[in-house]
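Note that one protein chain is taken out, while the other chains of the complex remain in position.
Moving on to chain A:
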Amino acid sequence: MGLARRFDVTASATASPDASRHSAPTRKRRRSQIGLAFIAPFGVLFTLVFIVPILYAAYLSLFQERLLGGNTFVGLANYGKLVQDPQFWDGVGRVFRFTLVQVPIMLILAMALALALDSMRLHGTRFMRVTIFLPYAVPAIVSTLMWGFLLGVKYGLFGSLNDALGTDFDPFAPDTTLISIGVMVTWAFTGFNMLIFYAVLKAVPRELYEAAAIDGANEFQIVRAVKLPALRGSLVVTVIFSIIGTFQMFNEPQILPTMVANSGVTTYYTPNLYAYNLAFTGSQQGYAAALALVMAAITIAVAYAVQIRGLRNASDK
């Protein structure tokens, strides 16, 4: 590309002004056509799997489906109803609270692990790296079943613990279920985030450490002055990924009720679960579509706010 442009410049400089006026537009048009051809495969897929479904969801959200009377156009009534739906806000509030607590814990843990691996003072880092990352490869359905057994009070590990200690702690009581889900999610995604941090740390030029060492910095000072600032950019990314992930929480609360009685998981426990149940057992597709779009807007707003703040802070420093 750069070479072509340079050639272009020289060509137009040597050619007569008349000729350049003549040939430039055609060449430009041809080049833009080639460009279009290059992005066409992406564009087609993007339109099919992304734009069209969104537009369709937006279209659906304007209708109300009834068992009697079929589909009727209701304008923005679904959105009006949603704003006043306590069950929706209950779910939104829950994922917000979850995000506020779980994401910082997970990311601090991931960062600590990444720093530990990067400190080069541990044996078997490669094994550790894979082991910590491994839970990420376990499907959420499997891991939920696994944790369900592990945390079950009747026959699970917690049952034995309670027996041994004489306690009566239930990880799946309505008040504690969210914490248990937090543990599951943290277990599953810490390794993923750790890898991102670790990759960034690996990319830090070794000269910086040498310089720091020459300046007499100890390991702790290196972490504070070199490594943590290097991680700032990736922190924004991981925070955003995590927010999206937790806002979309679905598998865990979907599966838990089949394993544990009365864990407090309702059909509207998270907005995603609520949308699913509205659409597939309540046959309220229009309302579910509205919910999904509003939730998407909320998530984008939060993620965007985090990003702007994060990047501003990063550039301030």
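Everything below uses one rule, namely that contacts are C-beta pairs under 8 Å (C-beta built on N, C-alpha and C of every residue); 3 or more make two chains touch, one makes a residue touch a chain; residues count from 1.
Heads up, the rule we're going with is that contacts and distances are computed from a predicted model.
The chain that is not shown carries the UniProt protein name "Multiple sugar transport system substrate-binding protein", picked from "histidine kinase", "Electron transfer flavoprotein subunit alpha/FixB family protein", "Multiple sugar transport system substrate-binding protein" or "MaoC family dehydratase".
Interface with the hidden chain, as seen from chain A, comprises residues 49-50, 53-54, 56-57, 60-61, 66-70, 149, 152-155, 173-174, 237, 240, 244, 248, 257-262, 264, 266-268, 272, 275-277, 279-283, 285, 288-289, 291-293, 295-296, 299-300, 303-304, 307, 311.
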